[in-house]
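The structure is given below, and queries will be raised subsequently.
Removed from the display is one protein chain of the complex; every other protein chain stays in position.
== chain A ==
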Amino acid sequence: MAGKAQKAAQFDVKEQFEAVENQFQTLQILNEEGEVVNEAEMPELSDEQLQELMKRMVYTRILDQRSISLNRQGRLGFYAPTAGQEASQLASQFALEKEDFILPGYRDVPQLIWHGLPLSQAFLFSRGHFKGNQIPEGVNVISPQIIIGAQIIQAAGVALGMKKRGAKSVAITYTGDGGASQGDFYEGINFAGAFKAPAIFVVQNNRFAISTPVEKQSAAKTIAQKAVAAGIPGIQVDGMDPLAVYKAVSDARERAVNGEGPTLIETLTYRYGPHTMAGDDPTRYRTSDLDNEWERKDPLVRFRKFLEGKKLWNEDMENEVIERAKEDIKNAIKEADAEPKQKVTDLMEIMYEEMPNNLKEQYEIYKEKESK
């Protein structure tokens, strides 16, 4: 009996979980009112940088709105809305250098655009045209991953490659709260940890994987704490706070390029729109109360307030960005429209370095068909 009691004292489950919970508090710098609540963590950003980040968020919100309406008009194909996730997506990309490599999920098109992917290609990707995936030389990204989680372990590979080459850069990958349930997620953070590879794993926890609430994904209270099992740092940030996201990613980047290995970052965020534009109906699984609660945390609203308080932002600046975004989108759609429809022979040409005989034979047949 005495032995049993002693054992219980040594291993108290409740205590263990309390300790975990205490370690994973949400990092916030700007609150919903745009007030700095955590001066100590304030990242070093110039006024111009702060303005640039705001411009990107406004621009991307417009891009989202336009993409949704273009999709409804049948002028875009597959599209996963991004509104609500701007801080999480753009402030994380903002902390990167050009040579850092992004491995995105299907919702992470904005990061690619700000990392250098031309908008017209983003539209071609949406339309299901292979030209959208032909990443220009010097843009260090891969096209959005459709298979949830596949990019995560690949990021460990990119990062290990960078380490072997002695590069001072990082691989960053994005997934969602659902994606963090895939085996590839655990393998990815574990491999990167084992190899001390310069990787950053961002899990954008927008509370839902299509209809499935995050509470159903795992018994763990946070996704950030999963880092502990992999032996790497993990941090949870307010994903509606651009400064907190920026800070977490730039710290992670610094550790990574200094040889200290990978970091897992969980951003708490929300997607305002449907899962994708292909028939998802959020009213089946979300309440409008929850929607409203999260819209009050909006990243643009709080960052605007913050910048206005510093006299760094005004309506004219905002309108200028909106007009520029609309203009860019119009031009990019034109460019995408000008791209010739892809042919089956185009697809045959990109299958192998050299066409095997089965394809060579079929190529002739399709060439003939396409010439009619």
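FYI, contacts are C-beta pairs under 8 Å (C-beta built on N, C-alpha and C of every residue); 3 or more make two chains touch, one makes a residue touch a chain; residues count from 1.
One rule holds in what follows: contacts and distances are computed from a predicted model.
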| item | value |
| --- | --- |
| Among "Peptide ABC transporter permease", "NitT/TauT family transport system ATP-binding protein", "Hydrogenase formation protein HypD" or "Alpha-ketoacid dehydrogenase subunit beta", UniProt-listed name of the chain not shown | "Alpha-ketoacid dehydrogenase subunit beta" |
| Hidden-chain contact residue, picked from the options A:128, A:259 or A:309 | A:128 |
| Absent-chain contact - pick from A:104, A:118, A:178 or A:299 | A:178 |
| Chain not shown: contacting residue from A:26, A:51, A:65 or A:218 | A:218 |
| Contacts of chain A with the absent chain, listed as residue ranges | 77-78, 106, 127-130, 146-149, 178-179, 181-183, 209-212, 216-218, 278-280, 284-285, 341-344, 346-348, 351, 358-359, 362, 366, 369-370 |
